[in-house]
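All protein chains of the complex are present and in place, except for one that has been dropped.
What follows is chain A.
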Amino acid sequence: MPILSFSLNPESLGRLHDALVCLGKFSESVSIEATHDKLILYTLNSSKSAPQGRPKEKFNCKIYNKALLSVFKGRSFDPEKETAVERCDVVVEDGEGKTKSRFIIKIICRHGVLKTYRLTFESIPAMHAVFSKESANNKWSTSSKTLREFIEYFGPGTEQLDIYAEGGRVSFTSYTEKVMSGNEILKQPLHTTIAIDIQEFADFSAEEKLHLVISVKDFKSIITHAGLTNTMVKAMYSRPSNPLQLSYGDEGLLSEFILMTIGDARGSSAPKAGRASSKIASKQPLEARSSSKRTASVAEMGPPSAVAPNLSRKVSKPSPPPPQPSIQSNALFFPEADDDRRWDPVDHEDEDDGEMLLWDAGANHASSGQRLQRLESQSQSVNSNSGMNVQAARSNEYEEVPTQRLEPIKQVAPTQRLSEIHGIFDD
């Protein structure tokens, strides 16, 4: 009894391959999530994931990307070709006992040649990065072809990309800092700046004088994929050291990338937020709970609504490995149930009142966004640039359905102890 089956038309195979190539630049495995009306392929580049229960209503699995790539490689639709693909059926069987759990791809070619692939997969719960669209007040969009031209100028050795707008011009600077070891120069500094007039953008409404720094390699990988079709790349962000979302779509294929940006050392106009340590505490016990009692949590919650299981399993963590691991960051992953004080942040110099990159187990972006807005987060780890989440979705209507059911979530009192937070899960 297959738990998932879908068919792809020959024209989509090439596009699926392109998407897989792009995802392959971020991680060696790709996760597949299927609901009744869409198929999401996504990957996380740092997967320090807290284990969670498996959502019942969705199918989730993880496959080694190389295996998928080789299946879909060179399948561009060419009706002239003798070995042209006529249809591609995918069936996933996850049976017990005699039926083997395999991701079966059947490619039916002309002349009745049937190619069957049975790939092994790993059944894992969904893990998505969270991006709050509500707080992302800076937006711009431009043609993928334009961006495609820019990336050719970024030096191959450069590491960071700084996006900065000032005086009606936006400059994309790819650069490498000078690295010295004693008298030896390990890396020569290199800066390449491309400045574009705001007029060139299809739409630009973003705060000026903000240094938004991401990895050049990631940006290149994304734009290379986006540049395959003539589409509009839309960027959304709030402020440095918070995630940046790049998205573009083309005929039923929507791609979204959530990249962590590096905190701006050169001083942004963003006002420093006051310390919100107490609020952090309110979020973190939640995570501690869900990860420490991952299987039992559903039962404890009482009858969960359709959305509740996802909520309960929400796990937040700063995505990138913190540059200087501290006790508190470790504690995020190794909760000690009785010691709430461990969760109090000690001191955060660059604490922003913004969202941070979080893993959303429920995969409901809209809902998690709403929720996380209320939660102050610590941003100790945002100085690392490796935190990034990539997600490409194949769907006809990818936009998440906003869930009103989330409204009743209670605001947790800042100083709440771990033992007192049961209420948060009850509707």
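Following the convention adopted for this analysis, a contact is a pair of C-beta atoms (placed from the backbone, for glycine too) under 8 Å apart; a residue touches a chain by one contact, two chains touch by 3 or more; residues count from 1.
We adopt the following convention: contacts and distances are computed from a predicted model.
Only one chain is not pictured, and the protein name UniProt records for it, out of "DNA replication complex GINS protein PSF2", "non-specific serine/threonine protein kinase", "DNA-directed RNA polymerase RpoA/D/Rpb3-type domain-containing protein" or "Putative DNA repair exonuclease rad1", is "Putative DNA repair exonuclease rad1". Only one of A:71, A:90, A:129 or A:254 touches the chain withheld from this view, namely A:71. When the missing chain is restored to the complex, the residue among A:35, A:120, A:193 or A:230 that touches it is A:120. By the touch criterion stated above, the residues of chain A touching the omitted chain are 64, 66-67, 70-71, 73, 82-83, 102-103, 111-120.
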